[in-house]
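All protein chains of the complex are present and in place, except for one that has been dropped.
Chains here go by letter, A, B and C, matching the order in which they are written, and residues are numbered from 1 within each.
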Amino acid sequence: MDWLNDSIMVKRGVAGASTGATHHLTEDTQGEFHYTIGPYSDPVLTIAPGDRVIVDTRDAFDGAIQTEADLPSAKLTLPFVNPQNGPIMVDGAEIGDAIAVHIESMDPRGDDPHGACVMIPEFGALTGTSLTATLNDPLPETVRVVRVDSESVYWSERVTLPYRPHIGTLSTSPQIDSVNSLTPDAHGGNMDLPDMGPGSITYLPVRSPGARLFIGDAHACQGDGELCGTAVEYQSTTTIKVDLIKGWTLDWPRLENEEVLMCIGSARPLEDATRIAYRSLILWMEAEFGYDRWDAYMMLSQCGRVRLGNFVDPNYTVGAAISKSYL
Amino acid sequence: MDWLNDSIMVKRGVAGASTGATHHLTEDTQGEFHYTIGPYSDPVLTIAPGDRVIVDTRDAFDGAIQTEADLPSAKLTLPFVNPQNGPIMVDGAEIGDAIAVHIESMDPRGDDPHGACVMIPEFGALTGTSLTATLNDPLPETVRVVRVDSESVYWSERVTLPYRPHIGTLSTSPQIDSVNSLTPDAHGGNMDLPDMGPGSITYLPVRSPGARLFIGDAHACQGDGELCGTAVEYQSTTTIKVDLIKGWTLDWPRLENEEVLMCIGSARPLEDATRIAYRSLILWMEAEFGYDRWDAYMMLSQCGRVRLGNFVDPNYTVGAAISKSYL
Amino acid sequence: MDWLNDSIMVKRGVAGASTGATHHLTEDTQGEFHYTIGPYSDPVLTIAPGDRVIVDTRDAFDGAIQTEADLPSAKLTLPFVNPQNGPIMVDGAEIGDAIAVHIESMDPRGDDPHGACVMIPEFGALTGTSLTATLNDPLPETVRVVRVDSESVYWSERVTLPYRPHIGTLSTSPQIDSVNSLTPDAHGGNMDLPDMGPGSITYLPVRSPGARLFIGDAHACQGDGELCGTAVEYQSTTTIKVDLIKGWTLDWPRLENEEVLMCIGSARPLEDATRIAYRSLILWMEAEFGYDRWDAYMMLSQCGRVRLGNFVDPNYTVGAAISKSYL
Partner (left out) sequence: MDWLNDSIMVKRGVAGASTGATHHLTEDTQGEFHYTIGPYSDPVLTIAPGDRVIVDTRDAFDGAIQTEADLPSAKLTLPFVNPQNGPIMVDGAEIGDAIAVHIESMDPRGDDPHGACVMIPEFGALTGTSLTATLNDPLPETVRVVRVDSESVYWSERVTLPYRPHIGTLSTSPQIDSVNSLTPDAHGGNMDLPDMGPGSITYLPVRSPGARLFIGDAHACQGDGELCGTAVEYQSTTTIKVDLIKGWTLDWPRLENEEVLMCIGSARPLEDATRIAYRSLILWMEAEFGYDRWDAYMMLSQCGRVRLGNFVDPNYTVGAAISKSYL
């Protein structure tokens, strides 16, 4: 892909255009998966900048939902959901740096690949929840298990959806917090952003030595907002290349693909997530692309693009993007 | 356009595929423009379903911002901004019906077309406002006046933006309220949704006899969210065709174009606007397209699309859409 | 009451300590009650500053809920609820002035006084609503009709609550909007603030000639937040004295009683209502009480008091108060 050679990752990364060793983080080498993202867990792998890692991710239900009779209330035990691979240590990563995670490919994993989507009581955008606490009866627990291949998600007899894989949860470690894997925040986390698929590069802040990269929560496809609370959750083989950008200090994650640069914010209410994302983008345009701050603000009013990641998790996630053609 | 023949407007409208008389609502025939949208103003025009109206809209500043020296605080007097054409009465429209407004074309108006974008003190998404009340000093008042033609918006020496016209404010009258033209709500209003341009059909609820259609606030282009509070505000010649759909009772506005059906919600906080839009869409899929409610909910979790209209007005606006290919 | 002599109303009002004529606004003299608050309705009474008005208010259900078998869905027709007396014109009131409304007394009205509290489907704080739109089944419609006298509200065999009357809805007219009587905003409206009872003085902005005072929605008692959406709604005889303060321009309503000065904000989300109220209070302390802005900000961090009015209406209402002993 030609655009990669002009990406921030290649231009500013320690490894640049070169690719190093390839590691395979299987379920076995992972061993215990993680339900919190923080500085207190033992590394499973140490890589050099520019290395490639093939990651075998589990689905967000840890494989507990195999048939449509597997009800979440019976099969899931909060907070032990959304298992994460990692932490992967990146050589030379120090507080104040950034790491770049280029997702090269995502494939369904297993002999008979399928994905599951569930309605969990008091979870989702169109129901009272543990936070938007109401007295209504919960929605019915409902489970969909659907076949997935590298072309399509076979949703129903009526509808076949395109396979649009992406990683739901991608993080470095916070400095002192250890955050459950359901919550996105300034370290990344459970952002559930459909743009974070093959062909994207995510930039994450390094807040602890070695960066401590966590990854999991593959989605075969997802609409804007992850409305009912879950995407088509599946187990994947996800191949990433990781590089290190020294001295690039980020407040919040950023994303690059062939078309756009994007800044990501996660907060409640949803307007605050959007504010964070857009402010980051303006300050970035000012700091690195020669824009006057007010020109950037007014211009994004005319050409900014917003992607809603999730509005179901403890924080909601929004990406604000600008076409690279303007930069 | 072929898809129009399969649109809800053509299939269910009183006039169907036929087009009636053409009316020209000039500034002169409009006379006094309106700053509230309600049942208390005198009609300027009565049309039959299927009629076409060529509307000369004023810009949102009523023409008061002509140069970059025209500061909002000196030139604008709240609440007398965002002037609206109308009300246009639609023959036969009764409470419980809907009207369809097909935007056929939008052209810059005047000899030397230009548009203006301004930063108004305590207005916009990235500043303390009259509602998100802070003690910070306001942002600097800044004015941009840029040339517009039917191809481009000439934003700066560095950046030329594509001409992507749309109507910012489109409404029927509420039943008993008269709402200032800055506020979007269940009657439509200042939604600032970039999808509402040529090639779109907006469906609006009839809540007073004759529907009382108001229209104004043309934008030459706008990014998602209308970040700084204003788009490229310009005066336009906007041609619409209006039809009437009997007995179709809508809680909130809806939109159709060649690709999607969309439901629109306006509220604060932003998640509530999104909830309204998505819930409307699910209930619509259930009522008219044969979807089971929970199937629709879970499927939109995989393929729903969200457009942020504004997050700067007294209510924020979101559209939730589904590809027609699934309906 | 001695403190009245030191109140802003007496010190700055046109009438001062003197009281003028007494008017009785009966149901008959009111004639048609109003469901919107705006500049488009015909006055029912004109008074001089300092006059007293005895107002016969209807309950918020217009008397439609008389027994516990009267279900809201059968008996109420939105938006025709919360009937308002008025508009009362105040001689000499001009845009930019304020009026003071001193509630002198509130008594249950009728031979067998009672009040009603109802759970309306999709209305209230602990349920999905038309704005916080969910797919949950609504809560059960439930109606309580309870006896009220000037001492107590006889809630149940188990619980007797103290009679703590106040006015739920008090307004001047907005400048150009006509706002349904369910929505509080900068003009006052449906604030549902328990402090607004006998012994309180509310200050309201004049935004149209004559002020156009509206009043209604008496509550025999109400907890903070009006949790289920309704208080003990009853018909009252409410006696008010109204005065005019020239040249006192208010952005939002304010309230005074023997103990405190309070500023009132109404918005969503709830933090914005609170921000509005506290900012108004700080700017007031700076403008009229000799406080440095930052001293006021930091001091209210130590001694400010917040009252939650409603968090069920289209806007939520908060009062932020300071003890007069600090002023």
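In the analysis below, a residue touches a chain if its C-beta (ideal position, glycine included) is under 8 Å from a C-beta of that chain, and two chains touch if they have at least 3 such contacts.
The structure presented is a predicted model; accordingly, all values stated were derived computationally and were not measured.
**Student:** Just one of B:Asp2, B:Glu32, B:Asp137 or B:Glu151 touches the chain that is missing; which is it?
**Tutor:** Of the listed residues, the one touching the omitted chain is B:Asp137.
**Student:** Going by the contact rule already stated, which one of A:His219, A:Lys241 or A:Arg279 would touch the omitted chain in the full complex?
**Tutor:** A:Arg279
**Student:** Which chain C residues would touch the chain omitted from the figure, given the whole complex?
**Tutor:** With respect to the unshown chain, the touching residues of chain C are 117, 119, 124-126, 139-140, 142, 144, 153, 155-156, 158-159, 161, 221-232, 268-271, 274-275, 278-279, 282, 294-295, 297-306, 308, 311, 316, 320, 326.
**Student:** Quickly run down the residues of chain A that touch the omitted chain.
**Tutor:** 35-36, 38, 40, 79, 130-135, 175-180, 251, 265, 267-269, 272, 275-276, 278-280, 282, 293, 297
**Student:** Residues on chain B that touch the omitted chain in the whole complex?
**Tutor:** Interface residues of chain B facing the absent chain: 126-128, 132-139, 269.
Methods note: only the chains that are shown with their structure count from here on.
**Student:** Quick one: report the Å distance separating chain B from chain C, using the average Cα coordinate of each chain.
**Tutor:** The computed centroid separation for chain B versus chain C comes out at 34 Å.
**Student:** If you average the CA atoms of chain A and of chain C, how far apart do the two points sit, in angstrom?
**Tutor:** 48
**Student:** What positions in chain C touch 2 or more of the other chains?
**Tutor:** Residues 132-135, 269 of chain C each touch two or more of the other chains.
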